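Here the complex is missing a single protein chain, while all its other protein chains stay put.
Right after this comes chain A.
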Amino acid sequence: MQPGSRSKVKSSVQRTLRNKLIETYPGLEPHIDEIIPKKAHLEAMKLPDRATLYTIDTNTLFFQPFDGPPIPHLRLLHAFPDALPKVRIDRGAIRFVLSGAALMAPGLTSAGGWLPEEEKALEKGQVVAICAEGKEEICLVGQLKMSTEEMKEKGKGVAIDEGHYLGDGLWKLNLD
């Protein structure tokens, strides 16, 4: 992926974005001043498919698809791992995820995987962080294509596609 043109974000837009982030990810609220310091100036970078990437200097923070909510970059998630609801995949699925395949429900429902209990069930469209069995760090972030309850029920089908995974173009994007 090639870095596109960059432009400064207006401070008013930055404020709205900041509020939107807190609204979408309540888990980020205590950290927001650290992620987007009041004085810092966000920069927006254009990515293919009308997505926008928000950065401060050379730190990538969020990317936003044209029609979706902002999604935190994995490096940010590694710094603040508790910001997003988490699910876990089993070991067998890791290599498929890291080569860019869509995440399928069996990887989550099997013995090594983990889904939240019924009370904390996640809805379709929610942005979740995916960690892996036996690993500490998050390996994928994306929007759920079906609710976690549905996954438990059916046990098959696509759970997440078009996520941002370790080693994809966005991860390797070099900003300097």
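The rule is short, and it goes like this: contacts are C-beta pairs under 8 Å (C-beta built on N, C-alpha and C of every residue); 3 or more make two chains touch, one makes a residue touch a chain; residues count from 1.
One rule holds for everything that comes next: contacts and distances are computed from a predicted model.
The subunit not displayed here is recorded in UniProt as "Translation machinery-associated protein 22", chosen from "DNA topoisomerase", "Ribosomal RNA-processing protein 42", "WD40 repeat protein" or "Translation machinery-associated protein 22". Across A:46, A:91 or A:164, the single residue that touches the chain missing here is A:91.
The missing chain lies against chain A, touching residues 30-31, 34, 78-82, 90-92, 94-95, 98-99, 112, 133-137, 139, 166-167, 171-172.
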